[in-house]
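Here the complex is missing one protein chain, while the rest keep their positions.
Letters are used for the chains, namely A, B and C, taken in the order the chains are written, and counting of residues starts over at 1 for each.
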Amino acid sequence: MQTTDPARVLADLHQRLLDRRHADPARSYVARLYQQGEDKILQKVGEEAIETILAAKSGQADALVYETADLWFHCLVMLTLHDITPEQILSELARRFEQG
Amino acid sequence: MQTTDPARVLADLHQRLLDRRHADPARSYVARLYQQGEDKILQKVGEEAIETILAAKSGQADALVYETADLWFHCLVMLTLHDITPEQILSELARRFEQG
Amino acid sequence: MQTTDPARVLADLHQRLLDRRHADPARSYVARLYQQGEDKILQKVGEEAIETILAAKSGQADALVYETADLWFHCLVMLTLHDITPEQILSELARRFEQG
Partner (left out) sequence: MQTTDPARVLADLHQRLLDRRHADPARSYVARLYQQGEDKILQKVGEEAIETILAAKSGQADALVYETADLWFHCLVMLTLHDITPEQILSELARRFEQG
């Protein structure tokens, strides 16, 4: 990634996922996920949600940061498969919160 | 929220959650969640993950955007309870991707 | 149910679900679930799994019994929708364990 600017992380990650989507599955975890197909990706989203919940119950902040990042990462892999950008999620979050 | 700048949405949401944490539960969904306690919040994280997976399987992009936003929103509620900022999640995502 | 014999509970429940599947949704929770469709039923399976996990972490045995029963109940609703009997699940459990 060219930047560690937090504001750019999600957009950069989305671009990286697009680049790696058709890379060599033997060399790239992301390419391997896409090759295994949507059900494998959704399984990872579900697993990381469970691990996030268990990390929260453990009360260990570093584990919770790690597992939430894992959950959001696999959400981005899922969204990219559906041609949805992280900006669309952020816009939905902003829209809803303005109302509330 | 003062801005719809995507780059600021997560930080603004975190601030808003801090503000509402001790608001009147009768008037604020967020205050109600905090009053019900961590298990209720984690239950919502789990439920929204399941709904996200089912939305992906439905193939409806708008439902997937909506449910993923719901999932991330409840993750932010959980993180705020643990005094973790969205920037910490974004930094972890950036850190990991630089290595990979 | 005519019997509380544990050995018959799952088979009786399956029969009851078949009977209620086309009952009046206004009067029967089961009929309502079937009317709402498979995604609603799968959502309940996922939600009850999360509640089971949180009950286990709470260390309260009565809550864990209650939530596991809820999880299995909604699994039976799901299986009945797919014309699968509880005996098929028990046979699979027996088959696998004989090997192991």
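Structural remarks
The working rule: a residue touches a chain if its C-beta (ideal position, glycine included) is under 8 Å from a C-beta of that chain, and two chains touch if they have at least 3 such contacts.
As the structure is a prediction and not an experimental result, all values here were calculated from the model.
Of the listed positions B:I50, B:V65 or B:I84, the one in contact with the omitted chain in the full complex is B:I50.
In the full complex, the hidden chain is touched by subunit C at residues 1, 3-4, 6-10, 12-13, 16, 29, 38, 42, 45-46, 49-50, 52-53, 56-57, 61, 64-66, 68-69, 71-73, 75, 78-79, 82-84, 86-98, 100.
Residue-level contact of subunit A with the missing chain is found at 39, 42-43, 46-47, 49-51, 53-54, 58. Within the complete assembly, residues 50, 53-54, 57 of subunit B touch the chain that is not shown.
To be clear about the criterion, only the chains that are shown with their structure count from here on.
For the pair subunit A and subunit C, the distance between C-alpha centroids works out to 32 Å.
Centres computed as Cα averages put subunit A at a distance of 13 Å from subunit B. Within subunit C, contacts with two or more other chains are made by residues 50, 53-54.
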